[in-house]
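Only a single protein chain was left out; the remaining protein chains are all shown in position.
So, chain A:
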Amino acid sequence: MITFMNNSDSEEEPCNERTSLMSAESPPVPSYQDGLPASEAGEAQAHRKRRTGSSRSPNNIADGDMSDSSVPVRESALENEEEELTLKYGAKHVIMLFVPVTLCMIVVVATIKSVRFYTEKNGQLIYTPFSEDTPSVGQRLLNSVLNTIIMISVIVVMTVFLVLLYKYRCYKFIHGWLILSSLMLLFLFTYIYLGEVLKTYNVAMDYPTLFLVIWNFGAVGMICIHWKGPLQLQQAYLIMISALMALVFIKYLPEWSAWVILGAISIYDLMAVLCPKGPLRMLVETAQERNEPIFPALIYSSAMVWTVGMAKPDTAARGPSQQTWDAAEEGRENHRSPSHADSQMSETRSPVPTRPITSFEELEEEERGVKLGLGDFIFYSVLVGKAAATASGDWNTTLACFVAILIGLCLTLLLLAVFKKALPALPISITFGLVFYFSTDNLVRPFMDTLASHQLYI
């Protein structure tokens, strides 16, 4: 166990920073609101959408140019159109996010219910040193609060460290860190997971086959996540590593600590994104200033989003977007397959600078997708998984938490469409989830059980 703990230490660090990072902003996507006045465009850039939804352009100069040249009459028409389209595509985005979140939760719940390894208590992470095996309730509560404080402070320190690295352009260090952590996840955790699943179903497997399978899985995963690959494969890999991470949390976090940590991390998320000095907000703004996508390896994207500033049908604007493209190519991991499409499309765009703006907008809308940080996936799955594991074997609780989280996600996306600002995705869903978990477990369960034992239906 000690060796495992050591391993988990080193991987916990990147994982912690990864989870807190997940609140990272989506890469800049140019705005289609070319008709907006320059001030609004500037404001739009200052408030970037947090992890989901359409984003505005980072190309300040380009927007300024465009808005100066556009007809004022078209502004209101474009605004109305834009609002309607936002709502219409908002609904599509919601559905696009439901599927991966649901899949992740299904994987986690299925594993929890079948593989007993993840519900056995086999020690704790060193981030939660206080044990919960104490005789009195007060002591247990105190221990869980202390555990939470330690965990949250670790996450805060990691996030601030990452933001500092990003600010001082230590890209190689960040790359190496991310690659190391995803290596650990893809190989070590998958090995353990496969081992436990095979043990549960009593399937005999020899080491060479196992090695081959894990090697292929891990290598393809690394390529898909950090470089280029088919979108759906990449989405599948991101879902799998979120599920694996969530399973680790479920196993190694003691019960009360887990609930308090969930609550605390949603509060932290709220503060880190909305406060002006919050680390995540600074990360977002720095990325915006430099017109770079943020850590594509840590964000789930649901569609072929153009991760680089899309070229405007204006040769003046092609300059900055071309620069960002080059910067991305050399420095960053641009793993989306649309990156190929990007370069091709940006080339096809240049010969059509005279195309009317409306058609450009149409094309952009179709390509726009939604982004959600992987940390959100992980914590949603932790909540549902814990509900499945510890709710006295009751499926009602799990289902209630699932519905609550999805409704929270809907509300968050709605707020996003209304405020058009970067928003944290954790607080609303986690609050709903926690409320529903505790109320269903304590109030609804005895009611439904008594009704079912008399075979009464309401």
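Rule of thumb we're sticking to: a contact is a pair of C-beta atoms (placed from the backbone, for glycine too) under 8 Å apart; a residue touches a chain by one contact, two chains touch by 3 or more; residues count from 1.
Please note the rule applied: contacts and distances are computed from a predicted model.
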| item | value |
| --- | --- |
| Choices "Glutaredoxin-C8", "Phosphatidylcholine:ceramide cholinephosphotransferase 1", "Trafficking protein particle complex subunit 6B" or "Gamma-secretase subunit APH-1" - which one is the UniProt name of the chain not shown | "Gamma-secretase subunit APH-1" |
| Of A:Q139, A:T286 or A:S439, the one touching the omitted chain in the full complex | A:S439 |
| Chain A residues that touch the omitted chain in the full complex | 80, 83-84, 87-88, 393-396, 399-400, 403-404, 407, 436, 439-440, 442-444, 446-452, 454-458 |
